[in-house]
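What follows is a single structure, and I will ask about it in a moment.
The block that comes next holds subunit A.
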Amino acid sequence: MATMAQSISRSAIGLGLFAVITGGTIALTQAVTKERIAEQAARAEAAALFEIIPESAHNNDMLNDTISLPDAAVLNSGETPSAWVARQQSDLVGFIIPVTATDGYSGDINLLVGITPSGELLGVRVTGHHETPGLGDRIDTGKSDWVYQFNGHSLANTPGKQWNVKKNGGEFDQFTGATITPRAVVKAVHKTLVYVREHQAEIRQSLGLPLDRGNRKQRSAVASHLPEPEH
Partner candidate 1 sequence: MTQLWSFGGGVHPPENKSQSSSRPIRPAGLPAKLILPLQQHIGEPARCIVEPGQKVLKGEVIAQVGNGMGVPVHAPTSGIVERISLEPVPHPSGMSDTCVVLIPDGEERWCELVPQPEYRKLERVQVLALIRQAGIVGLGGAGFPTNIKLRPSVDRKVDTLILNGAECEPYITADDMTMREKADQMMAGLRIMAWLLRPARVVIGIEENKPEAIAALRQAAEGSKTEIAVIPTIYPSGGEKQLIQILTGQEVPSGGIPADIGVMCQNIGTAVAVADAILQGKPLISRVMTATGEALAEPGNFEVLVGTPARHLLTCAGVDKQRMSRLVLGGPMMGYTLPNTDIPLIKTSNCVIAASASELPAPAPEQPCIRCGQCAEACPMELLPQQLFWHAKATEFDKAEHLNLFDCIECGACSYVCPSSIPLVQYYRFAKGEIRLQRAEQQKSDRARVRFEARQQRLDREQQEKDQRRKDRALAAAKAQEQKTADAQTRVQDGTVTDERAGKSALVEQALARKRAKAAGASAERTEPSTQLSEEAAPSETFTPEHADKIPAAETAPSIEELEQQLTQAQTKLEKMQSMLEDAHSGQAPNVDKLERAVDKNIERVRHAQRAIDDAQQQAVPANGNAEPALSRTNY
Partner candidate 2 sequence: MATKTSREIIRDGLWSNNPALVQVLGLCPLLAVTSTVVNALGLGLATLLVLMGSNLAVSLIRNFVNESVRLPAFVMIIASFVTCAELLMQAYTYELYQILGIFIPLIVTNCAILGRADAFASRNPPGLALLDGAMMGLGFLAVLVVLGAMRELIGQGTLFADMHLLLGPVAAEWTLRPFADYPNMLFMMLPPGAFMGLGLLIALKNVIDSRIEEKRKAAQVETVSAGSKRVRVTGSLS
C-alpha cells in the first residue's frame, strides 16, 4: 500500500510541478498580450465595416455605436440584429445592416449593407458564404469587383424591376454560369432597402433624427410602390 500512496503522490506532485510552470508561462503571456489581442480582434471585426465606411469618413466609435433593428426577421440575420452607425461629428454618415441571403447556391450568404440616411447604398460586402469556388464565390471582393456595382444604387434611382440580374431583365450583372448566387445577393440587398424604407420611422427615431425631412424625401423617392422583383 505504501507503494500505491508513493506512486500517487509522486505522480501528482510531478505533474503539478509542470502545471505550475507551464500554467505560469501561459498566464503571463496572456496577461502581457491581452490588450493588444482585444484591440486586434475588434479591429478585425470592424474591417469589413470600415471598408464600407472608411475610417476617414467618420469619427465616431462605430463599433460601439449601434442601434437595434425592429421587426428584422426578413433580414434573417440573428434574433435582434443591430446596425452600426457612422457619424462625422454629429452628422450621420450612414449605417450598416447585417443581412443574410438564404437562397444562395449552397447555404447562407452573409452580407453587410451600408446605406446613407437618404437610402443610397454606400456599399455591400460579403462576410461569409459557401458558394462554389470558381463560380459563386465571385461575390467576394477578393475574387472579383462584382459587389462594388451596388454602390450608389437606391430605391430611388433604380426601380424595383431593375433589382435583378441582367438575365432576368434587371440592372445587375450575373456571372457566367452562376446566376443563382448574384440573384440571391441582389434580392437580399433590395430586401434590405425595402426594409429600411418600411421601418424608417423607427430607425430615424433611434438614430435621433427628425422624422419629417427624411420622411418626405424618402417618400418622394419611392413614390410608387414597385412590385417585388421577379425571381
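Selection rule, in plain terms: all candidates are chains of the complex that A comes from, given by their letters.
Convention: contacts are C-beta pairs under 8 Å (C-beta built on N, C-alpha and C of every residue); 3 or more make two chains touch, one makes a residue touch a chain; residues count from 1.
Note that the coordinates shown come from a computational prediction; the quantities given were computed from them, not determined experimentally.
**Student:** Spot the contact partner of subunit A in this complex among 1 or 2.
**Tutor:** Answer for subunit A among the listed options: 2.
**Student:** Contact residues on subunit A for candidate 2 in the complex?
**Tutor:** The touching residues are 7, 10-11, 14-15, 18-19, 21-23, 25-26, 29-30, 33, 36-37, 40-41, 43-44, 133-134.
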